[in-house]
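Below is the structure I would like to discuss, written out as C-alpha cells.
Complex shown without one protein chain; remaining protein chains in place.
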Amino acid sequence: MEFAFTEEQAMIAQTVQTFFAENATSERTRAAMEAGGIDRELWASFCEELGLSGIGIAEEDGGVGLGMVELAIVAEAAGSQVSAIPLLGLATAGQAIAAGGNIAQKEQWLGPLISGEAIAAAAYAPALKVEGGRLSGTVPFVAHGSLADLFVFVGEDAAWLVAAEDAGLSVVSHTTMDQTRPLATVTLEGANAQALNFAPAREALHAGGWICLAAEALGGAQATLDRTVQYSTERMQFGRPIGSFQAYKHRLADMMVLIEQARSAVYWAACAVDEGAPEAQLALHSAKSFCADTYFECAGHMIQLHGGIGFTWEHDAHLFFKRATSIRSMMGDGDWHREQVARLTIGEAS
Amino acid sequence: MEFAFTEEQAMIAQTVQTFFAENATSERTRAAMEAGGIDRELWASFCEELGLSGIGIAEEDGGVGLGMVELAIVAEAAGSQVSAIPLLGLATAGQAIAAGGNIAQKEQWLGPLISGEAIAAAAYAPALKVEGGRLSGTVPFVAHGSLADLFVFVGEDAAWLVAAEDAGLSVVSHTTMDQTRPLATVTLEGANAQALNFAPAREALHAGGWICLAAEALGGAQATLDRTVQYSTERMQFGRPIGSFQAYKHRLADMMVLIEQARSAVYWAACAVDEGAPEAQLALHSAKSFCADTYFECAGHMIQLHGGIGFTWEHDAHLFFKRATSIRSMMGDGDWHREQVARLTIGEAS
Amino acid sequence: MKLGFSAEDEAFRAEAADWLQGQMAGEFRDIVGIPNLVSKVERRKEWERQLAAHQWSCIGWPVEWGGRDATLAQQVIFAEEYARAGAPNRINHIGVELAGPTILAFGTQEQKARYLPGIAGGTQIWCQGYSEPNAGSDLANVKTKAHLEGNEWVVTGQKVWTSLAHFSDYIFVVARSEEGSKGPKGLSFLLMAMDQPGIEVRPIRQMNGEAEFNETFLDAARCPADAMLGERGQGWGVAMALLGFERGVSTLAQQMQFRNELDAVIEAARANGKANDPVTRQKIARAEIGLNLMRYGALRMLSNADAAGLDGAALTYKIQWATWRRDLGELAMEVLGQAGEIAAGEAYEWSLLPNTFLFSRSDTIYGGTNQIQRNLIAERGLGLPREPRGNS
Partner (left out) sequence: MKLGFSAEDEAFRAEAADWLQGQMAGEFRDIVGIPNLVSKVERRKEWERQLAAHQWSCIGWPVEWGGRDATLAQQVIFAEEYARAGAPNRINHIGVELAGPTILAFGTQEQKARYLPGIAGGTQIWCQGYSEPNAGSDLANVKTKAHLEGNEWVVTGQKVWTSLAHFSDYIFVVARSEEGSKGPKGLSFLLMAMDQPGIEVRPIRQMNGEAEFNETFLDAARCPADAMLGERGQGWGVAMALLGFERGVSTLAQQMQFRNELDAVIEAARANGKANDPVTRQKIARAEIGLNLMRYGALRMLSNADAAGLDGAALTYKIQWATWRRDLGELAMEVLGQAGEIAAGEAYEWSLLPNTFLFSRSDTIYGGTNQIQRNLIAERGLGLPREPRGNS
C-alpha cells in the first residue's frame, strides 16, 4: 500500500507534462480545430518520439507494458492542454484489441496503432446487426470517427473490429461543439466484421476509455484552476488584484477541493484496474462521473472568473469548457454512471 | 393586475408582525416546547384579541371572510417567530370543514375553532378503513395531534371529521425534533366518523395547509436572514465585523435571492387560489417545495454564519432549523411536489 | 393584491393580439420567432417601423412621444401577446428600453425632441458605451476622456462589450469629462452618432461562434455640446438610473424568450424519452418553478415600482434570471445528450438550445457579474459594509 507515484511514474508524468505544454499550444490546437480536429504532427511526435503510445499493451504485443496508472498520467497531461489527438481511440480500441483480439488481429493492428500510422476509434453500438459476419446499422457519436483507419464496435453481446477502408462502411463527419475531438456518424451496410473476444474486449475498452476521459478531465480541471489563479493575480479591479477578493478566492478554493478528489478518483480507478481489485468497477464509474462533473464545474468557473474575456472565442476558456461538456456526455453520462454505482452499492431497483 | 398588498393587507401584515414579535418571544416558545408544544396563552390572544383566526372563513360561518393572501400574511408573521401555536390545524381542518362540511358540522365546529376553544389537527390518512360510519386504522405524524379536540382525516376518496373525545380514538404523542409542533400517532378503532364532502374538503385542506407552511417558511427564512445580518454587524473577528467579509456577505445575498423568490411564490399561490386561477395547483406545489427548501437552506446558513454559538441549544438558530426540517417533510416532501409540477408541465411519465 | 386582469384589460389584449397575429401571419411572417439579435437586421428594422406606425413601439411612453401611456397591466399583456404571436426580439431594445426612458427622465425638452422620435419611430438603433477593458466589474474606473472643443465634445477612448454596435446609429457613452477626477465623480453621459470617422467598431467573436458584442474605439469622436444628458460631471447618476430601467417591463419580454427555451427542453425530453426519467423530471420542475417565480417577482417589482427605494425583488432579479438561464442551458444539454453537441450544418452555428447553453455563460457576466450582483444585494439590499478599494 503506497498511494503515491513511483519514481518511474513521476518521471513519466514530468516528461508528458512538458511534452504537451510545449507542443500542444493554443495556436496548434486552434489550427487543428480548423483541420478536422487533429494535430497530426503532435500525434506523430507523441507516438514516435515519446514512445508512450504503447502504454498498457504488453511488450510481446509491441507495447511498452505498464498499465492504467501510466495511461492516466499521459491522458492527464494531454487533457491539461486540450490536445487535439486521437488518444481516446487508442485507449479504447487499442485496449480492446490487446485484451480481446486474436493473434492475427493483434499483429495486424497493434503495431500501426502504437506507431501512429493508424488511428482507431471505438463506440458502443447496440443497434448494429450482424449476419454471416457482415455488420449493418448506424453508429452515431463516434469520436474522431472521420479520421479513423480502424473501428471497434461493442454491442450487447459481441464486439467487432472493422477497417475504415471496408466498402460497406461510410462516415459522415459533423461540426461538433468540442472541435478538438469531433464526432462522426458511421454507417455500415454489410461491412466485413472481425469478432473480438467480447467480455475481455468490452472490459478493457471501458476501463481504458473511462480512465482516459477521467484523467483528461482531471488535467483539464487543474489547468483551469492554474490559469485562473494566474489571471487573478494579474487582473486589477477596484485597485486590487481580483484574486484578493474573498468571494473569488473561495471559488478557487472550491475548485481545488473538487480537483483533489478527482485526482484521488482517477488514480484509485487506475490502480484498482491494474491490480484487478474487486472494487475496480465501482472506482471506474466513480472516476468517470466525478471527474467529468469536476471538469465542467471548474471550466464554468474559469469563464465566470475571467469576466468578459472569458466567453470570447479568442480566450482558451471555452476550449476547456467544451471539452468538459463532451467528456460529460461521452461513454455514459453522470446519471448513468451513478446509477451503476447505486447498483453496486444498493443493488438493483425493484 | 396589481401584485402588491392593498392598504388593508399592509395593515394586517403590520398588526400580526407586531403581535408575534412582541408575544411569541424565545422565552415563551421555549416554555411551550417543554409544555407539549403549545403556548396556549398566545393562541388565546391570537384568536380572541387579534380576531384573525377566522381568516378565509365566510362571515356567515362565523369567520372574517378575506382569503388565502391574508392567511399567508398571518402564517408568515407566525413563522418568523417559530410560534408554538396550532395554526396549521386551523388552516387545514378549518378550511376543510368550511369548504366541505354540512351546516351542522360547520355550526358545531367552526365557532369553537375560530374562538380558540377547540384545537384542530388534520392528516392524510390513506390507511384508514371505514365500515358503517366507523373508522379504523393508524394515522402517523399528526401535527399537534396530542392537543387536538377535533381531527380531519383525508383518505384516497373520502374525508372525515372525528372528535378527539370519541372512545374509539386514542393518541400517542412523540418527542419530536421540532418541539414547537410535535407529531403524534392517532389510532382509530371503530371511531365515529362524520363524512365531509370529499373533493372540496381535500382541495381546501391542501390549499390552506400548503400556503400556511410555505408562508411560515417565508417568514422563518426572512427572520434567519435578518438575525444573521444583525449578528454580522456586531460580531468582530480579525478586527472587522464579520459581515464585512465578502464570502459572508455573498452568503447573505444568496439567502436574499432565495427569499425574494419565496415571497413571490407564497403570494402567487395565495392569489391564484383566491382568484380560482387555473394555475393554482402549479402555484401551490411550487410554493410548498420552494419555500420549504429556501427556509431549510437559510436556517442552515444561519447556523453556519453564527459559528460556534449557532449550534448551541441556547441560541435560537436551531429552532428555525428544526421548524424548517419539519416543514420540508410535512404534507409532501420537495421531490413529491416537484413531481406534481412535472405532471402539470410535462404530463405523466409513461 | 390581484393577479387577474380587468375586462378593459382583456379588451386591450384582444386588440393587441389581433394586430400582432395579423402582422406575423401576414407581411412579416418571414421573421417570426427569431431568437438572436443579429440576423435579418434590415427586415427587423422594417418591423420596428411598422410597430411605430401603429403606435405599438413603446406603449408605456407618454402619448406625446409616440407612446400610449399604457398601464402596467397593459404593458404586461402586450409583452405576453407579442411573444405569443412569435414576433422577433426587438433589435432596438437598448433604444426603446434604456436610452428612451433615460432621456425621458433626464433630457431637456429639446433633447427629447431630438432623440425620442427616432427611437419611438424605429429608425434609430442605439447601443451602450459603458464597459472598458479596465472598467468591467469596476465600472466607475472609466478612462475614456471627453473635452469641449468649441461647441463640441471630443471623445477618445475604448469601450468594450458594446452589444449591437455594428449596426447602431447612436451610442451613449460614459466618459471622463473632468480631468484628474477618479471613480464615479467627474463622468459625463454623452449621446453620440455612430456614423463618424472617429468611431471604429470591431466585432468580438463569442464562444458560441457568433459576434453580438464589439469593441468600440473612439478617436477624437465628436458630438454637439448639448448632447449631454444630465449635468456635466454627474454622468454616473444618469448611468446608474439607466441600469434601473433594465429591471422594467422589458424583463417580461425576456421571460417569454425563456419560456420558449424551457418549452423546447420539454419538447426535446418528450421526443427522446427523457421526460419519463424521474431525475430529469425533477430538474424540469425546478426550471418551471424558477421561471414562474421570475414572472411573479417581476410583477411584484413592477407593481411596487412607485414605492421609494430599491425593492428587494428588483435587486435580486439579475442574478436570478442569469443563473436560471445558465442552469437551463445545462439541463438542455443533459436532455439532448450528445446530439446537442452536433451542429446542423458545416458552420459552427447552434440551434436554440445549444446556443442557450453556450451564450448563457455570458449572462452571468455582462451587465454586472453574479459576484458584483451579490455585492450590490449585500450592500444596498442588506446594508452590509462596502468592499474596500485597494490603493492604486
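A, B and C label the chains in the order they appear, each numbered from 1.
Going forward, a contact is a pair of C-beta atoms (placed from the backbone, for glycine too) under 8 Å apart; a residue touches a chain by one contact, two chains touch by 3 or more.
This one's a predicted model, so the numbers in the text were calculated from it and none came from an experiment.
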Visible chains in contact with the missing one: A, B, C
Among A:44, A:58 or A:271, the residue in touch with the chain that has been omitted: A:271
Absent-chain interface residues of chain A come out as 1-6, 9, 69, 225, 229, 232-233, 241, 243-244, 246, 249-250, 252-254, 256-257, 259-261, 263-265, 267-268, 270-272, 275, 277, 282-283, 286, 289-290, 335, 338-339, 341-342, 345-347, 349-350
In the whole complex, what residues of chain C lie against the chain that is missing from view? 277-279, 282, 388
Touch residues of chain B, complete complex, unshown partner: 140-141, 174-179, 183, 236-242, 244-245, 247-248, 300, 303-304, 307-308, 310-314, 317-318, 321-322, 325-326, 329-330, 333, 335
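Note that only the chains that are shown with their structure count from here on.
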Touch graph of the chains shown: is it line, ring, star, complete or other? complete
Averaged-CA centre spacing for the pair chain C and chain B, given as whole angstrom: 40
Residues of chain C that touch two or more other chains sit at 277, 371, 374, 387
Shared-interface residues of chain A (touching two or more other chains) are 245, 247
